[in-house]
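A single protein chain has been removed from this complex, and every other one stays in its place.
Chain naming follows the written order as A, B and C, and within any one chain the residues start at number 1.
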Amino acid sequence: MQELMKARAAALLSEGKVNRVLGWAAGEFVYDVTPTVFESREELERDFVYSPFCGANLSKYLVKEARKEGKILVFLKPCDSFSFAQLVKEHRIPREKVYAVGVECYGKTDATALRSLGITGIVGAAEQYGALTLNTLNGERRVTVAEAMLEKCKSCKTKEHRLCDELLGEEGEPVSDCSRFEEVEKVEAMTPEERFAFFRGELSRCIRCNACRDVCPACTCETCVFDNPASGIAQKAAADPFEENLYHIIRAFHVAGRCTDCGECTRVCPQRIPLHLLNRKFIKDINEFYGPYQAGDDPETPSPLTDWKPDDVEPGSAVRKGGRA
Amino acid sequence: MPMNSPEKNGVGKEEAFRPKIVAFCCNWCSYAGADLAGTSRLSYPAEVKIIRVPCSCRVNPTFILRAFGRGADGVILCGCHPGDCHYTTGNYYTRRRMTLLFSMLDYLGIERERTRVEWVSAAEGAKFAETMRDFVATVTALGKNRRLEDLRCRN
Amino acid sequence: MSTYRIREERLPALFEETAKKRKLYLPTDTAEGVAAFLPYREGMTLTASLNTSRSAKDLFFPQTETLADFKVSGREIAVVDVREECEDFLLFGVRACDVKSFEILDRVFLAEPVDSFYKNRREHGTVVSLACASPVETCFCGTFGIDCADPEGDAAAYRWEGYYYFVPLTEKGEEYLASVESLLEETDDGPVWDAKGEIYRKKERLPLKSLTTEGFGGERTKELFDSEKWESLSEACLGCGTCTYVCPTCQCFDIRDFDTGRQIRRYRCWDSCMVSDFTKMAGGNPRPTQKERFRQRFMHKLVYFPAENEGIFGCVGCGRCLAQCPISMNIVKVMKALKEEKE
Partner (left out) sequence: MIKDSLIPGVAAVASVRADTPDVKTFRILTPEGKKPFEHLPGQCAMLSVPGVGEAMFSITSSPTEKGYMEFSIKKCGCLTSWLHTIEPGQQITVRGPYGNSFPVEGALKGKNLLFIAGGIGLAPLRSVINYCRAYRENYGKIDIVYGSRSKEDLVFYEEIVGEWQKEEGINVHLTIDRAQEGWEGHVGFVPDFVREISPDTDRTALVCGPPIMIKFTLAALKELGFTEEQVYTTMELRMKCGIGKCGRCNIGSKYVCKDGPVFRFDELGALPDEY
């Protein structure tokens, strides 16, 4: 796949169809790939990589990149293509400036996931059909990508792309047994006291690095409300539990109805806070209250929070329905 | 307009707990409803602090959270009845937003009875007073807001 | 110097005894894969992770702290000094890199005018370091002349064949070990050398062992500042604060006011040169894009800090930014790219 992508990108570059290529570059070790813009065949040849460690969603970079001269090629995994479609829908990316190439994906992993399986000191790896042979400081370790999947990949909703100009590899299908709301349901089933204690435990680890916001393809405001002193809620550090709650509720709320559930927030959290539990709660509620909706799915349907029906559920009764006492 | 008594909430062990309630009221209906309640000499609890807003949809989720952070024990949002919005559709958006926000607060383990949305027209002075009495009673029964307070603001 | 030891299974008793006399902080697991220094509670155990996800700087330079309160009445202001003498505490199991970071923080906070908040904690804190039995691939403390087999601190601990060995290094360390004397037995330092030897063997296999600081330092300001690499290196940077907040030597802070309703609380909190409003003024921002902000962070550690501090670099090679950057851009990649450019 990697070679196929490299060749296609190089061809489009030399044909002059695109001016730049947005992909992933290899790092020091095998797992530390970095989103990178490639401008030549040589750069692609030297650094381009597509591996089970390419979990990063590249679509947000397009907001910045598409403002530059010329056309940019971007490689999108199925989940990334939803983010791209949503950004196009919100007019954050001019569609004509981007050449989107869908690439197949069977789930990604990262060093954190491998570390939780007790695999440390990774310095290299080889992959074949989802099986990883890891070269570590303590010898060779074998593991499948499926065993060490990223949280976002464990609950993958579809292997089918949206809004791509071409596809490399085979188009996948929606995941029929996707159980992404299971965790949310588990939390809902707790008593309020348990829920409170659970989230306090998770959110208290927050260091307010803002990585969840900065990586989020739905967070594309020019100045975030949390960076704007005039908003009255601009905060740098998690000063106390209230700040943690406020930040995380508002962060999730501001992307409600636009969040495609790409799972980047949870992937990047240095403190491993399951942030998707907040985003998915909103998605689940939206589905239940206003009918099934998937952000980035199609360009027409209005976002649930910019839409209404005369007989929408009332706030009081909805809470009683959603949460359990 | 009934004025609120000086704040003496939750001070001292013997004193009965008196919650702080923030009521966001739409200028075109509930605020007028509160006025009507006042001029009709319908009493409603002095614990309720009214903040007038141009439309219920002016209320952004951070308003609600900040009210709690700053010491509110309950927050109620009053707007025009669905279909009667002065700006045609504002309260429909409010309804969706607050539905999701309240559900999220409940999900985080914050007592759901502390938040409420009520539709009160300018003619419903009695409903306004009754709603406030009921809400204050509910929040009083719950006690002080501890789960969504800002410790720095604790009295 | 004398050496003491305790059997591994007796550690809980040691912690218990230590905590009786002062506040004890242990590196312990707070969630899967996230270790942190937390106040000791009965039954708390040391993490199996090599290091904590946040650094040990938190204990001396917390993420937020109150500087002063202001009581405002009418046109008058009263300043309330809220400082209190810190209680004695002990940090157990600090790695060599983090111990070295305290020296770097000292150079900032203890320089005139002394930061009394930091000094207070520093004076009341005792640091017991722990040699790294199994350094990992992201470790490069050796680059900055730090020896993970021979950590500094008030006392150093080594784990070897079922025992923890302790060597006091300062008066504070002596005093601490004397306070838990009843649990320790005096021994010769042979096993300490065995433990070190084993670590040296492991260090030989570290992938970053050949990384050097050659080409960096105070005298390189212009040439490195003007490098063309900053543009591409900073391209993917999200501008989040992860690297700066987990970094043991990053110490930039912001000072802000919070209105509690009764008073104005002036507090300081960690800040990051990576965020957009760090240098923003009413009249504009001298670091308008991520390139300038990104460059600042690495220039500070590799050039500006050594320029003002006898060549000491502002990085200790703990590897946290390597492990935690959301887009895997870090100081090692920056150093390698800048070196490559020169060649």
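In the analysis below, contacts are C-beta pairs under 8 Å (C-beta built on N, C-alpha and C of every residue); 3 or more make two chains touch, one makes a residue touch a chain.
This one's a predicted model, so the numbers in the text were calculated from it and none came from an experiment.
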Could you tell me which of the visible chains the hidden chain touches?
C
Which of C:150, C:174 or C:292 touches the chain that is not shown?
C:292
Selected from C:149, C:273, C:323 or C:338 as touching the chain missing from the view
C:273
Which of C:85, C:171 or C:228 touches the missing chain? It is C:85
For the chain that got dropped from the picture, name the residues of subunit C it touches.
67-68, 70, 72, 75-79, 81, 83, 85, 108-109, 111, 113-117, 119-120, 218, 221-222, 225-226, 251-255, 257, 259, 264, 266, 268, 271, 273, 278-283, 286-287, 292, 296, 299-300, 303-305, 307-308
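Here, only the chains that are shown with their structure count from here on.
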Looking at which chains touch which, would you call it a line, ring, star, complete or other?
complete
Counting C-beta pairs in contact, does B-C beat A-B or the other way around?
A-B
Need the CA-centroid distance for the pair subunit A / subunit C, whole Å please.
30
Subunit B and subunit C have mean C-alpha positions lying a whole-number Å distance apart equal to 46
How many angstrom lie between the centres of subunit A and subunit B, each centre taken as the mean Cα position?
37
Multi-chain contact residues (two or more partners), subunit C:
258
Set of subunit B residues in contact with two or more other chains:
150, 152
Enumerate the contact residues on subunit C facing subunit B in the complex.
258, 260-262, 265
Under the touch definition given earlier, write down the residues of subunit C that touch subunit A in their complex.
30-34, 36, 50, 53-54, 63-64, 134, 136-137, 202, 205-208, 232, 235-236, 238-242, 244-246, 254, 256, 258, 267, 269-272, 275-277, 322-324, 326-330, 332-333, 336
So, in the complex, the side of subunit A touching subunit C is made of residues 27-29, 31-37, 56, 61, 111-112, 115-116, 120-123, 136-138, 202, 205, 207-211, 213-215, 227, 236-239, 267-268, 270-272
